[in-house]
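Here we show just some of the chains, and they stay where they sit in the whole.
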Amino acid sequence: TIIHLFKQIFKAGLELQEDDHSKALLVSRVKKAENTIVDVNGAKFGDGNPHYIFGPCAVESYEQVAQVAEQIKNKGLKIIRGGAFKPRTSPYDFQGLGFEGLEILKRVADEYGLAVVSEIVSPADVEKAAEYLDVIQIGARNMQNFELLKAAGEVNKPIVLKRGMSATVSDFINAAEYINSRGNGQIILCERGIRTYETSTRNTLDITAVPILKQETHLPVMVDVTHSTGRRDLLIPAAKAALAIGADGIMAEVHPDPAVALSDSQQQMNFDQFDQFISEVVNKKY
Amino acid sequence: TIIHLFKQIFKAGLELQEDDHSKALLVSRVKKAENTIVDVNGAKFGDGNPHYIFGPCAVESYEQVAQVAEQIKNKGLKIIRGGAFKPRTSPYDFQGLGFEGLEILKRVADEYGLAVVSEIVSPADVEKAAEYLDVIQIGARNMQNFELLKAAGEVNKPIVLKRGMSATVSDFINAAEYINSRGNGQIILCERGIRTYETSTRNTLDITAVPILKQETHLPVMVDVTHSTGRRDLLIPAAKAALAIGADGIMAEVHPDPAVALSDSQQQMNFDQFDQFISEVVNKKY
């Protein structure tokens, strides 16, 4: 019948349209079939093996960062993270040490042979920050700060791009495209939970976003188990699920003494918990 | 200082209150430390090993169910599911075969030595349905149909209780308590995705609900990978994540010919895909 014919054409049109769209994107798997591999100090995100980024929520002092770096180094890992520019809901919460924090990170990283990841929040700081950092992180609140994305697209440094709190998978992919369209294709996508009505966790870890992102793009995808759950007791189970579903890496927060941390004290691991995480997740053979 | 003292008392009060609440519930881990094990035809949900429930979305005919049963039996599995009473958004969609469907299920189950799981939607049908079924399922749309929960609490049959589309973990636990408070403690909780703004999946699989439910209750927890994702291509990855995070079981839909299925044709596995699921998930040794 005519109606049936119309429906077939309609479906074909729909698929055509979708194809058009994803073909256009540089980050799309349609554009490039093989995985992009982002090499951070020898940790090759996207090579099929899991890689890890640990460190304190915020840089508080040289000693604090050095203590964590020692733990990371001893476990044979290669990357440390720490926040120097902290986007905080209230202007009266601790805002981070800024460039002083980046200097601490760099000094420690050099001493321990680690690569450094830290969040940058202002387009004007990107170029200068690139001197201190091995990887620039763009946080969830800035996922659609397009000026920052453009600036990140113009440096020659790997970028960890976190998913916005209410970003769809499609919004997220387009945010990555902003970076790639300016020339920088070294992008690691990071699922970190989305905002839903559920309150038993800080956010809802959208675990199936991992295989979807890996299907639709050629970029490595990691999972931040700290911010997605907001609960120390869920870090290990969430990390296991993330690896099982195909994540290329895990990010989690570690602090020498979480109880006195200047931010996120409820969700960072202490060193004993870090040891447990290493033995149950990182060193586990599957 | 006085303020500090107040804050300590405040915190203590808060914890006291929460304790009170969870102590009261029969399903709470506080009330009973050891796992409840629900035995369905020898599949012991809650015993530490994963168990599986497969079958078509809807019962359509004896032949259709028998074909699926044969596949299940050949794989050494013990349980089949199939919908006879289908809660559908539109009154003009296929509503299921009703008791005729239950008869088909029972006949096939007897022939193949399988246990049968099917959804019941009306409190008045629970008792009669119990004659046909080994496990009664209460669906997401009925998770707070308290009359149905009460009726389910008065039969001596295991219940699979699905999480409501916008139920919090706490709502879900309380729904289980409705069943348990009437005497029936054989309850399997089933996470099946929650409704969020994200549209790349049918629902958002709330994977961390699994360890939370296992912490807070002593009940077995399974994951319906079909309804949470709504995408055939995500069934295997989602199942891997669910098992990795500690789920006691997986539910997924299988149909001899999904393309002509009377409901949910986009998300059911055909037999080749079912074989793949078995080899990648069920028979995988970890």
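Each chain carries a letter (A and B) given by its place in the written order, and its residues are counted from 1.
The working rule: a residue touches a chain if its C-beta (ideal position, glycine included) is under 8 Å from a C-beta of that chain, and two chains touch if they have at least 3 such contacts.
All values reported here derive from a predicted model rather than from experimental measurement.
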Assembly size in copies, with 2 chains present:
4
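Assume only the chains that are shown with their structure count from here on.
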Can you tell me which positions in chain B touch chain A when the two form their complex?
166, 168-170, 194, 196-201, 204-212, 215, 228-229, 233-234, 237-238, 240-246, 286
